[in-house]
Each structure stands twice: as structure tokens, then as C-alpha cells.
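Here the structure is laid out as C-alpha cells; the discussion comes afterwards.
For this view, one protein chain was removed and the others were kept in their places.
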Amino acid sequence: MTPRPISRFPVPELADWPDDIRARILAVQEKSGFVPNVFLALAHRPDEFRAFFAYHDALMERDSGLTKAEREMIVVATSGANQCQYCVVAHGALLRIRARDPYIADQVATNYRKADITPRQRAMLDFALLVSQQAHNVAESDFIGLAEHGFTDEDIWDIGAISAFFSLSNRFANLASLRPNEEFYLMGRLPKT
Amino acid sequence: MTPRPISRFPVPELADWPDDIRARILAVQEKSGFVPNVFLALAHRPDEFRAFFAYHDALMERDSGLTKAEREMIVVATSGANQCQYCVVAHGALLRIRARDPYIADQVATNYRKADITPRQRAMLDFALLVSQQAHNVAESDFIGLAEHGFTDEDIWDIGAISAFFSLSNRFANLASLRPNEEFYLMGRLPKT
Amino acid sequence: MTPRPISRFPVPELADWPDDIRARILAVQEKSGFVPNVFLALAHRPDEFRAFFAYHDALMERDSGLTKAEREMIVVATSGANQCQYCVVAHGALLRIRARDPYIADQVATNYRKADITPRQRAMLDFALLVSQQAHNVAESDFIGLAEHGFTDEDIWDIGAISAFFSLSNRFANLASLRPNEEFYLMGRLPKT
Amino acid sequence: MTPRPISRFPVPELADWPDDIRARILAVQEKSGFVPNVFLALAHRPDEFRAFFAYHDALMERDSGLTKAEREMIVVATSGANQCQYCVVAHGALLRIRARDPYIADQVATNYRKADITPRQRAMLDFALLVSQQAHNVAESDFIGLAEHGFTDEDIWDIGAISAFFSLSNRFANLASLRPNEEFYLMGRLPKT
Amino acid sequence: MTPRPISRFPVPELADWPDDIRARILAVQEKSGFVPNVFLALAHRPDEFRAFFAYHDALMERDSGLTKAEREMIVVATSGANQCQYCVVAHGALLRIRARDPYIADQVATNYRKADITPRQRAMLDFALLVSQQAHNVAESDFIGLAEHGFTDEDIWDIGAISAFFSLSNRFANLASLRPNEEFYLMGRLPKT
Partner (left out) sequence: MTPRPISRFPVPELADWPDDIRARILAVQEKSGFVPNVFLALAHRPDEFRAFFAYHDALMERDSGLTKAEREMIVVATSGANQCQYCVVAHGALLRIRARDPYIADQVATNYRKADITPRQRAMLDFALLVSQQAHNVAESDFIGLAEHGFTDEDIWDIGAISAFFSLSNRFANLASLRPNEEFYLMGRLPKT
């Protein structure tokens, strides 16, 4: 089989990228050794590219009561529910690395209720899924339940906002048939040597 | 009944807004005569505020094969399906104004299949709802069907991306119990005099 | 666009209405200033017209522990869930008038969980939606929960029966593509002068 | 086990029935040999009793392009989907009798797609289920498909209206935990001798 | 109408059955007076026939904390939810016989929540349906709730395993359009004489 293309939509040539976007992509490539396809696909629309990654960084890079591994858990669990191949594969890699656990991503993507996570993380993911799948039902009782696990209102905003942002991201990836880079599949599965 | 507050989360005082956010909010107030509550609620997180409105403008203000009224139709139809009170009320007002039609918003919010829209707009909303509710099922046949109504691939990106962005927005509004401003309810319902 | 017709089915001429139906319709017109389209559509089947309005009046006009505004809340919330454009627009108007509140109908139609209603009304609408969407799950515990909000068994019958009646009404309106009269959209939105 | 009562709500004594309701009930008893429990349960609310049976008779007794057996098929198939024990058991009996077929009711109640019915009846039940479960999706293409099976617009109204009426009836029966009479279970299962 | 065939797939001739399968089928015929169609349909694949009935017997014939009638209740309730005509009709007959109750099967198949069963049996069926319809949500709290009704862990395995086995069986029967034998419909409905 010929592998599917990176995106259903046109992917611009390097020469056509605006400078700030080129700089961002080259920085990612330098750090990771490859360019995740979401960067290439979104470069087709520079303004959306800029807003998307600004939003992403505002949530995923900020100081937060959630660890970076926990934030990736939210991404992987909700992306699994939304059947988003790109996000499960790419953020599954990040989750394995951030949690230093080669098993956690596949567990969380398939059924987080059976994953090796703490009761606090279970409550976090239950709420992330509620926001992802039926946000109209979010109620004050959910805030109270999360507070019992030590989550502040700021933490709850983070959980909900990450779930909401990847609701966007999952839909874009399915719209564009965004293809996961082959590099992601093995990342974080082998012991560092 | 005491009306519910604007947001479940803290709303910062005017004095605490960063300059760029204050400038944006004051410009909106000058133009509209009031400040839509989504600006006040998001000001609690300036970086998310900036990314949210940059994304919004990239999709809703760009040159597009979709009219501004059609883009608001997408917002209202998908927000109705997601039971997002703020977005249906606020963007319902915008839809009435942009379409110069006092009836269209309530029709589209409740059941767009019975609304006074063209077959082309019906196809557009069918696809917007597909992306909103089951993006994992988007298929090449959907692109072909839309092309038969004259939609280009760029138009289809716009339909899907607006639907995806308001998937985020609807979830945020339900998370924060964002309250629609009273001004929205009557906008565009009366003939201009 | 040519507006859609009142009904997908034939609408009889005034001259063809049976006397009792003509009398009822003229009385409504005299009181309201116009004839709601549901009367015209159902006149096609006089026996069903008579039974429909007899049932409607038996529930909506009787002495009840529920106010008339509360009964309209049930209609609007369940009709929103059933995507019934006619009932949301027409009974939304009645709800605004009966509750003397220009905002309540749009709130309840989109997401009653975020509406400016009392906890008792919230419990009432939760039960109305349960009957509307999954009546097979109604259980004795629901009766107990409603009793704690002061609802008697007769009140609970009223909530459930109104929800059940509009399950019929919503389906008929969607079957016939029943068109809301333009008069409804603005009713109850402006202060009386 | 003590059998559950006829209805979750009070059932009036014979002496307390209004004359017209007593007459109707006695006529049914004379014809059938017993009083179906829906009559007893609804007698608690005489106005609703009258409207309910007027509506029922308007649909189920009228001259129609659908046979009486076909109308009972619609009732049984939609009541099965709505998990309405009373309607499946009671109208299952009527269907066996009207179709002179001891097997058809259990087939239709469980999965009408596997029942011994004609393609025309299959199309009729597909539409009845559409109206019952997702009336908001009824479209002109459904009317065209039914016309190809020879159904007139009047027939289609009948199919949809019966489905809509039993949406009400099913919800009432589940609300009241209406108990099927034991007589129904065996009716129409044995050859007449 | 010509009745549908026993199975959508070929049914082998008696002469073509392997000896062990012929022996099993003849034994059933001797005991029941007829051969249930599931035996004939599965004889098309002898290895699957052997495994299917070995599995069936391991669950349905073993010593268990559940009575045989209770096990048939699980079959009938879950098969109703899965719209499996063969299993509802065939195991409905077995349930009537094992429970010595001519009414229970139709009650349980349509809505077990309204059936004449004990609270313990209600809890058993709630869990069986959970395993049948959303096993990914099974949680430790379910085990605790069942223990309060006196169910041991072995009993809970039985409930879950029977529900799981008939998830297979229901799907096979719908795949093959397996036809219930006419003999089943009346079994257990008449008093033994």
C-alpha cells in the first residue's frame, strides 16, 4: 500500500513558509529530530497555525497544578474517545516520555478506567471525558468532587481547557486525515541507554 | 432569582487587564455598546484570551468562499447540538444581523434541517455537524458531495475548522457556565428604523 | 428563498372546516391576533384536531401544582431536546409571556441546566427530560427525589404527562415540517408599554 | 412475589367513574371479557382518558390505506424500541389476532428487520421507527421512498401519527408502571376451535 | 409470505453431520421433540458448533449460586437489548418453563425494570446489562453493590460470563438471521395438564 499523504489538504513547501513559522518548525526539528506532521499541515494556514500553537503552549507549557505527564494523559484519553489517530499516536509518545512509563499510553488510550493511575488521576480523566463528550452536563457537583481530590479551581480550568482544546485538535486531525509520523510509534517504549 | 454570575471562574477587574487585552475589550465595547461576557471570562487567562480571539478572527474574519452569515450559521447549528447557551444566544444575534433575517437563528439552532436555507447551505451544515459530532467518520465521499454544491477544498477547510473551533468554544462556555449578555437576546429581531 | 409552506401535508380552506373547528380557530385568532399554524395543519384531520387540543387543554389548562410558566418550561426544554422547531418557537413565546421574562425561553431551550430557574424547577425539568428521552428508566427513586422538592404524585403525573404529550406533538411537527408563525419570534421579548 | 399494582398512581373505584367513562369501560369489558389496565389507570384523569381514547380511535379505527394488522405492527415495533412492556404485551395480542398469525408479534417486538413481513411493511416500519426515535431527521427523501412502495401521503401521515401517538402512550405507561393484564399474554397464540 | 429460511448460511443435511454432532442433535430432539434451529445453523461449522455448546453448557449447566431460571433471565434481558429475535423467543420459552411463570419472559424481554422480579434479581439484571452494553464501565463499586445483595464473586463471574456469552450468541443469530422454531412461541404459556 502507498502510505496516505500527510494531510488531505495541500502542504506548503519550505520556501513558502512565513519566517516566524519557519523558525518555529526548524526549532521543533532541531529538538525532536523530525517535524511532527501537524506543523506541516497547519502551515497551509499561517494565522491558524499561529493561534493553534499559541493556544497549545498556553495550556501545555504553563505552570499548573497538573504535571506535564498528567496533561498528556488528558490528551490521550480524550483523543482515544474521539478516535483521533494522530493525537493518540503523537501524544501517546509524549505521555510515555513524560511519565517515564512505556505502558501507560496504550492503557489510557484504550480504557483509562483500567490504567495504572492514581485515584486522583482517575477523577481528573473522568472530568476530562465529561467535558469532551457531554460538556452540557458539567455541574457544580463535579467541581466539589474534584476539590475532594485536591484540585483547585485553576486546576479544573486546566483539565477542562485542555480537553476542550483537543476537541478542536481531534476534529481538525480527522478533517485533514492527518497522518502520524512514523517516529512517534516507538518513542518512549525502550529503556534509555 | 438572582441571575447566575458571568462565569463560574473569577472575572478580573478592569484595572488588572493587560494593556492589549484592555485595548481589545474597549474596542469591542465601543463598537457594540457592551462587552460580551466571553471577553470578561477569558481575561482571567490572558494567554488563552489572546490565542482564542486570534483563532476566532483567523476563521471568522478571513476572506472565504463562505459569507459571514453562513459562518454564523455553522456556529449556531453546531452550538445548538452541543447545548451551548452562550454561543447560541450570542452568535444567534450575529446571525440575525449578518443574514438580515430575524427568524433564521432560532430555526437553525433548533433544527437546521427545517430552516429557510438553500440546499447548498444545508449541505454545508450537514458537514459542519458531522465534524462536530462524529469527525472520525469524515470521508472522501463527503468532500465529493460538497464539491457538487460548489464548495472548494478551502471552503471545506473553513466549514470544518469553524465547526472544530466552536467545539472548543462550546466546551469552554459549558465548563465556565458562561452567561449570555442580555443585550444579545433582542439584537437583529426588530426592523432597523 | 421562498419560505417553506406551513405544513408538508394539505392545509384545508376555511370553507372546508367543520363548524366546531372553525369556531375554535376563530376564537384563537380573536385572542391572539393570528392563527398558530398547528391549528391549520391539524385541521386536515378533524378527529385528530379535536383529540389533540382536548388533550392539550386537559394538561395545560387544568388546575395544577405547576404554574402555567412551569408547564411551558417543560414544553420548551423537551422540545429543544427533540429538535422541534415549531414547539420551541411557539411555546418559547408562551413561556416568555407566562414567566414575564424575555430571556428564559432561549436559556431553557438550549440548556436548561444553565438557566435562571430554581432548584425545584431544575428537578422538574430533569424528570421531564427523563420521561422524554428514556422513560423506560423512570424509577421509584425519581418519585422520592421529586417529593423532596415538594412535588405531589399529582404534580409528577402532570410533569410526565406534559412531557409525554409533547413527545407526540414534537414528532407530529417534525413529520409535517410544521412552520412556526413569524409572530411568535418576537412575542414577550419587549417590555409592555 | 406480590405482583406489582396496575398503576403507580391511584386507580378510581367503579362508583367514582363519570358516566361516559363507565359506559366506555363496560363496553370494552363486554367485548373483550376483561378491562385492559390502561382504561383503569387513565380513569384517574377523566379529561385525559377522553382525549387519549379519542385520539387512539381517530388513528386506529379510521378508514386507512393501512390494514388494522399493519397499524398494530407499528405499535408493537415502536413500543419494543421504547421498552414499553404494557404496549408490547397488549398490542402484541391485538397484532396476533388481527394478522391471524401467532408468531408475528414476538418477531416484530424484538427485531422487525428479521420478521416475516413484506418489503412494503418493512419500509413502513423503518419509517415508523424513524419518527419514533429521531423525528428531527424525517426528510422529503423518506416520503419519496415510501411512495415507491405505494404509500400515499395520507398513508404516511397515518404511519407517522400512530408512531407519534404511541410515543406518548409508551411514556405514560412507563411513567405509571402500567401493568399488562394477564389475559393478553396468551391471546391469539392458539388456533381458534 | 414464504417464511424465511432457518439460516442465511447453508444448513447441512443430516447425512453430512459428524457423528458427535449427530448424537448431540438427536439427543436434543429426543428430549425436546424438535431440533432448535441454532443446532442446525451451527452444524455448518462443526468446530464452532462444539465450542459453542461446550461454552453454553459450562455456564448454563454448572452448579451456581444462580438458579437456572435466573440464568435464563439474564439471557432474555440482554438478548432483548440486543434485538436478538432467536434468543428472546427460544430462551423466553426456557425462562417460562424454568420459572414456572407464563408472564415473566415477555416482561423481562421488554423492560426488566418493570418485571415481577426480586430486588436481588433486579440488581443481577442491571449488572448483566452493564456487561452487555458498556462493559468498559464495569467498576469495583459494581462488585460491592452486588455483594450487598448476597452475590459472591463466583456468582458475579457467572452473571458477567453469561451476559458475555450471549453477546456472542446474539451477534451470531443476527448475522445468520437465525429463525426461531415455531415450537418455542407457546412453550410454558399453558398450565401443565
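Order as written gives the chain letters A, B, C, D and E; numbering starts at 1 within each chain.
FYI, contacts are C-beta pairs under 8 Å (C-beta built on N, C-alpha and C of every residue); 3 or more make two chains touch, one makes a residue touch a chain.
Because the structure is predicted, anything quoted here is derived from the model rather than measured.
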- In the intact complex, which of the presented chains make contact with the chain not displayed? A, B, D, E
- Query: Of E:Asn111, E:Ser163 or E:Asn181, which sits in contact with the chain we cannot see?
  - Reply: E:Ser163
- Item | Sole residue of D:Ser7, D:Asn37, D:Gln85 or D:Asn111 that reaches the chain not shown, by the stated touch rule | D:Asn111
- Task: Would you indicate which residue among A:Thr78, A:Gln107 or A:Ser163 is in contact with the undisplayed chain?
- Result: A:Gln107
- Touching the unshown chain, chain D contributes residues 111, 113
- Item | Residues belonging to chain B that touch the chain removed from view | 136-137, 139
- Residue list for chain A contacting the dropped chain reads 1, 3-4, 80, 83-85, 88-89, 92, 102-103, 106-107, 109-111, 114-118, 174, 177, 179-180, 182, 185-186, 189-190
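Definition applied: only the chains that are shown with their structure count from here on.
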- What is the graph distance from chain A to chain C, where chains are linked when they touch? 1
- Query: At the chain C/chain D interface, shared numbers over all numbers used: above half (same) or below half (different)?
  - Reply: same
- Message: Please identify the chain lying most centrally, where each chain is represented by the average of its Cα atoms.
- Response: C
- Separation of mean Cα positions, chain B and chain A [Å, integer]: 24
- Message: Taking the mean of the CA coordinates per chain, how far is chain C from chain E in Å?
- Response: 44
- Residue numbers in chain B touching 2 or more other chains? 83-84, 111, 174, 177
- Message: Can you work out from the touch definition every pair of chains that touches here?
- Response: A-B, A-C, A-E, B-C, B-D, C-D, C-E, D-E
